[in-house]
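Working notes, structure below.
As you look at this complex, bear in mind that one protein chain is not there, while each of the others sits in place.
Order as written gives the chain letters A, B, C and D; numbering starts at 1 within each chain.
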Amino acid sequence: MTTSQTTAAVSNPRPSSQWLITLVGVALLIIGCFLSWSYVPALLGNLSVNFFPGAIQIFMIIVGVLGLFFLLLRKGLFPGAHKLLDSARGLRALSVTAAAFMVLVVIVIGLQAPGLANADPGVFVTLVGALAMVAGSFRMPSDPTVDPITVHLPSWVEILVIVAMLTVVLFGAAYALGQEDGTVFSLFLLFLAGLVVALARAGLFSWFGVIAQRNRRVIMLGAFAVAFLFPFTQNGSDANMSIATQVLIFATTALGLNIVVGLAGLLDLGYIAFLGAGAYVSAMMSHSAFANIGWKPPFLVVVIISAIVSSALGLIIGSPTLRVSGDYLAIVTLAFGEIFRLTVNNLDGNNGPDLTNGPNGIPGIPELEIGSFNFGDTHNVLGIPLGRFANYYFLLLVVAAIIITVFTRLNNSRIGRGWVAIREDEKAAEAMGVNVFGLKLFAFAGGAFLAGMAGSIKAHQDVSVTPDQYIFLESAFLLAAIVLGGMGTVAGVLVGATVLKLLPEKLRFVADYRLLTFGLLLVLMMRFRPEGLVPSQRRALEFHEDDADLAERIEDAHIEAVTPMEGRA
Amino acid sequence: MDQFLQQLLNGITLGSLYALIAVGYTVVYGIVQLINFAHGEVFMIGAFGSLATWTIFFKGQLGLWVLPFMIVGAVLAAVVVALILERVAYRPLRHAPRLAPLITAIGISVFLQEAVRLFYPGAKSALPFPQIDMVTGPAFQAGPVTVRRSAVFVIGALVVCAILLWFFINRTKMGRGMLAVSQDPDTARLMGVNVDRIIAVAFAIGAALAGVAGVAQGLQNSNIDFFIGFMAGLKAFTAAVLGGIGNIYGAVVGGLVLGVVEAMAVQFIPGTFGGSPWKDVWAFVLLIVVLVFRPQGLMGARVVDRA
Amino acid sequence: MQQRSIVRLGVPLAVAALALSACGSRDAGTTSTAGSGTKTVKIGVIAPLSGGLSALGLGIKNSVDLAIKQANETNAVPGWKFELAAQDDEAKAEVGKNAATKLSSDDAVLGVVGTLNSSVAQQTMPVLAAANIAQVSPANTNPTLTQGADAAAKKRPYTNYFRTCTTDAVQGPFAAQYLLGAGIKSVATIHDKKTYGQGLVDAFTVEFKKGGGTVVAAETIGENDKDFSAVISKIKPNSPAAIYYGGEYPQAGPLSQQMKSQGLSVPLMGGDGIYDPKYVELAGATANGDLSTSVGAPTESTEAGRKFLDQYKAAGFAEPAAAYGGYAYDAAKAIIEAAKTALKDAKDVKSARAAELTALGKVSFDGVTGKVAFDEFGDTTSKILTVYKVDGGKWIASKTDTFK
Amino acid sequence: MTTSAPERPAAAAPTGSPVLEATGVVMRFGGLTAVNNVDLRVNQGEIVGLIGPNGAGKTTFFNCLTGMYKPTEGQVKFEGTVLPPKPRAVVQAGMARTFQNIRLFANMTALENVMVGRYCRTSAMALTSIVRGPKFRREEEATRARAQELLNFVGLGRTSEHLARNLPYGDQRRLEIARALATDPKLILLDEPTAGMNPKETEEAKQLIFRIRDMGLAVVVIEHDMRFIFSLCDRVLCLVRGETLIEGSPHVVQSDPRVIEAYIGKPDEDELEEEAAKEDHA
Partner (left out) sequence: MSAMLEVRDLRVSYGKIEAVKGISFTVGQGEVVCLIGTNGAGKTTTLRTISGLIKPAGGQIHFEGKRLDGVPAHEIVTLGLAHSPEGRRIFPRMSVEENLLLGAFSRSDGSIKDDLQAAYDLFPILGERSKQPAGTFSGGEQQMLAMGRAMMSRPKLLMLDEPSMGLSPIMMQRIMSTVKTLQSQGTTILLVEQNARAALKLADKGYVLEVGHIVLEGTGHDLLHSDAVRKAYLGED
């Protein structure tokens, strides 16, 4: 709070008309939410009760309260703070969200109730409120804001912000997963997206960004704590935990792939084979009746063996294919992925030795047991039951933590620098003495190792392994998680993996259009935001060779980030 | 020996199909150094275009005279889709890092597959392809070798297309322009060659041949489904690399070699690693071996490394 | 610095505290809203409701729906109202497992009808078994599901699993007997390596050889193969009198067509996986004479079957009952039948599940597909099968018999 | 020359002992002979210039020396041992280079670029990097310090955290030199280090090269700017169409008529007379 107190809140002595219109809009919005929206109780989680807002009405109340906050901010209610956020831009996004939301609600009532005759006045009050907000906020001038980098908040404030942020994430996730109704879930997504955009527009996220940059370790620990606590919010229910474990397996595999693609810059289209190799080794060494390897070592040994077999495959695939570059590498890895799939499909005694049980796969893999802890049982912790999937979830969380550590530490080391150099200019890197071949091979083997680890757990979690789980489309999905989230970053991959695994589960009603949207998404991403949603800055630069402004901005941020750290040291 | 000849014929038939598709990879690659990963889907679209033409206009007709219309339908569908792809998806990315067009191509592949699966009536499972009487009737017997009529069509299609292509490239101005762009696009522009148009033409040629291949596949296998593009595309790419990507005749040779290798693998690889289930594995192993030991392919077009 | 490290510790703790305070705030959400005496019991369905096999899956779902509606109309279990809880498995094992998980965490689910595919069942069985929920499949024909991996030492893997259809262990030999009876002594076999296809061919081969036939060639094909020329060329010189194919119609149809256009004009025979109108469509004009076996008598050939089809039609479902409608209907009826004893004195569904399993083992009634009763492995006791023949573009029932 | 040269771990060998001896280097591409039987000997602490018109094979010759190309014939000896044609081995042995068209790692900071140059002199492998023991931290710290030192040396100390692509052209050239120096070379090859520079920058570059020489390094420079070359080098080698035209002191090369011909074109008879007359006049 050093620079922000320069000008006091005297810029708006008199409420302007647009301010008043917006205020009225906010008021109507909130009032409408306390009225009934529809006669039909079965619709959208029962909106038929006056003075007792249902779920989606609460969304709108939150929007209203946030709008009120922005309005008061403009009035200078919080001295010194109005320079920090651009309330006008925030209000605009908020009001558009509210309007879009309400229009959708009206449409849903019209279609599902069916007929608008079933709509109650409340819905229209809120709709009018939203439109008034649009009318008011779009005539509001934007405020100049200060650059967050230049402001240093007291550390306890920063920490509080982080806690608040993570808590919101936890509850948001728990709430989203709890939504069974596809329409409500979609509306929730719209609400969430609108909220995020509004806050981003207002500049809040650049604050978060700066704070996060300064407190990276706190964020990491906090995020891990949130992830760790997630199963405790599920009350022993397996439905969401099952999805959560799948997201984790997918995310950890994608993180492994991100070492190959994001860090070393090698496009691997057959990566799922490494996950498959791990899973198959683990399955063949399990006590399943269909397992064809007699030796049954303890699981921890199996994990290591799976990982080693995978990375050996990585080496085999890597060593010849690294001679070819670019697109060729991509296609050859794809061919290798197919060879893997076909091979496990064939090794059933009919064609080749009886190892993998062919297209039927190896079913009936027993639950994991580490020591006396059986992963299939429900365990009670502090009176909260934790089911089968929660157990696997914790195990996978540990694996994810390992992979994240490996990923970030490799990235910030001599090896990481070597990879960047190779990506930037392979010839120059070689001329500077970087072991290009070795580093590429290491990326392949290392990534495969991690995937093998994840695979060995996946086999038990899935109860069976079959070849059709390891097809090209899965590799494409993994790649898409990285592309969508952002190459070379942990957070990006986690976001990408979550979006790609969670949305199809929750949006069953669009299940048929899932792949179609997926394909379109890839094309659009490459066209408009090739670096992904949460890109590593370097990757963003690589995709925007000509963007000098971006380079300047990133450089400024980098210098800002580095300087105080060195000052402290 | 009889079996050898029979399998040779089977291989050449299969290979002709690969070759027709492979030309599309190689023509586009030769000019923009882009692996149009979605080319397999263009082939699939061709097959469906042909089926749609038949269903809409000629349903129930199985005379030979329908075939040209079906081919036109296939070629039209494939070419239109390919041109849209080029314009909308690839052209804006021409100067982007190489990863971008490749991922775009994957996205397009998935999109096209799904679009056909969802919006083509009945395409959720395999669809029977019209069995033109003359082309699918009883087999000919040439000595010990049984010759399917559809095989005659497939091989014939390749021969005709190869001749037309040769004529186009060597005897027309547009063809010369294409050769020039493939060797040095900048200089070609200095000669007055409209590079954008040439690239579009390359896509169109590849698509047209893929469309013919779509009809061929339908007649040969008696059915098509929305997923045929993936494997066919991968095999055709293998064929293109095998022959030396960028070299059109290489693609033809590569396709034929690949087809024969697959057929022979089914018949002659002894023990449990032979047989139909392994033939794809051998095809891909061949691809990797060629890439590692002779990256320029059999016909030796120079691999352009735009690192 | 001091302050920072304290807070660094504090954050996770604070988040932990907040998170824990959230626990238990969500109720289980299964209490019935209907109130007033009647309690809700759900019968789940896991079947492919979308994708390539959705025609079969939707038929299963609708048939179960029909059985439930009838049970509610007749008030089959007083004080209880049945409800349908259908989940899509997209014919994929992993999706099926999610569906099973979802159903198993719903306390109102008593039994599940499904799945269509044996491979999906392998994934759903353990999940449902853990929750003690009965699973009755109308369509899984893989013997190992009920009898374990080792055919020599049969052992039932999951006691919650039952099925209303006969297994491949019966279909294959039945086909062998039919061919031998028709005077065909030499065949070539082809299968797609999947449990179903391989199981059929294995069982067929044993019986066929026992009856004095010879298998002149045994080939396999890959699951994505489209062009069978090479395999056909390889078989042809052995001049078999018929081909026995283990697999499903998407490959069998084109295989038949390509065989015949390549001059190998002998009938192709398969299991219920090729007994589908699509097979005839794909195999084209040369399919006449091709054969298939299928479980049970043709639905429309029996009194009960015709009645079922009429009721199904009257219920106005958008999709036809398809091949497994009758079996699904019987499966649902078996669950309802068992529920009559299991739910009688139960206070909630969860506590009735164990009783349901016991009761299921003992049901015995005349269903649409014949007598519905289960043996000690959970397999149906009825072993009626039918051979169908392609004639004029349609499957025509050629012979119905009880397998001995 | 106020900046003190960073310490070099290798003890300075007496000036004059040969560092690099290339003999009979031939490089053919298909039918084209780009480099034909060129010899080059570079001694400790010597600056050697390589000149010649465009397309004379200078850069190709560089690539042969640094292992980027495998020469068709001939051998490259470094400190008495024959070098394998692998860039990494060449760098390891102590020969570093810059590029004609700057090839920096554009999206890395200046400091990171130089740190990449330290790659071959550091050893942290995967496990060390993941576990991060004291050894790793020491090495990382040392790498960073050395890189900063080199940036200071070339005059980029203040811009260490700037992205390479944002640096002005002249600074990019200097950064490339710093990156090459980070490999602890005994010989540094500079490919047109002043191309595109203004006279002031060129002069600074010259001073920088002198300072590098003063550290005990041998330097080989390709350059077109004749003034620059002749005022910088101890010895100049002129390549024309892949062959050595002349080798000698700047003075000798400068006045060689064949060099003038190759560069400026052969004066006609009358012009020669005209020139002679002028010279007399002066």
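In this text, contacts are C-beta pairs under 8 Å (C-beta built on N, C-alpha and C of every residue); 3 or more make two chains touch, one makes a residue touch a chain.
This structure is a prediction, so every number in the text was calculated from the model and none was measured.
Contact with the omitted chain, checked across D:V35, D:M68 or D:M197, is made by D:M197. Screening B:A19, B:A123, B:A188 or B:A207 against the full complex identifies B:A188 as the residue touching the chain left out.
With the whole complex as reference, residues 173, 176-177, 179-180, 183-184, 186-195 of chain B touch the missing chain. For chain D, the list of residues touching the undisplayed chain reads 31, 53-56, 165-166, 169, 192, 195-198, 224-227, 229-230, 241, 254, 260-267.
By our rule, only the chains that are shown with their structure count from here on.
Between the chain pairs B-C and A-C, more C-beta pairs are in contact across A-C. In terms of Cα centroid distance from the overall Cα mean, chain A ranks first. Centroids built from CA atoms put chain C at 37 Å from chain A. Inter-chain spacing, taken between the CA centroids of chain B and chain D, is 50 Å.
If each chain is reduced to the centroid of its CA atoms, chain A and chain D end up 48 Å from each other. Each of the following residues of chain B touches two or more other chains: 275, 277, 280.
Those residues of chain A that touch chain B in the complex are listed here as 267, 269, 320-321, 323-328, 330-332, 334-336, 338-339, 342-343, 345-346, 350-353, 426-427, 472-473, 476, 479-480, 483, 512-513, 515-516, 518-523, 525-527, 530, 542-543, 545.
By the touch criterion stated above, chain B contacts chain C in their complex at residues 2-3, 6-7, 10-11, 13-14, 124-126, 128, 131, 136-139, 141, 146, 148-151, 217, 220-223, 225, 227-228, 231, 262-263, 266-267, 275-277, 279-280. Residues 51-54, 193, 219-222, 224-231, 233-234, 236-237, 250, 253-254, 257-258, 261-263, 278, 281-285 of chain C are the ones that touch chain B when the two sit in their complex.
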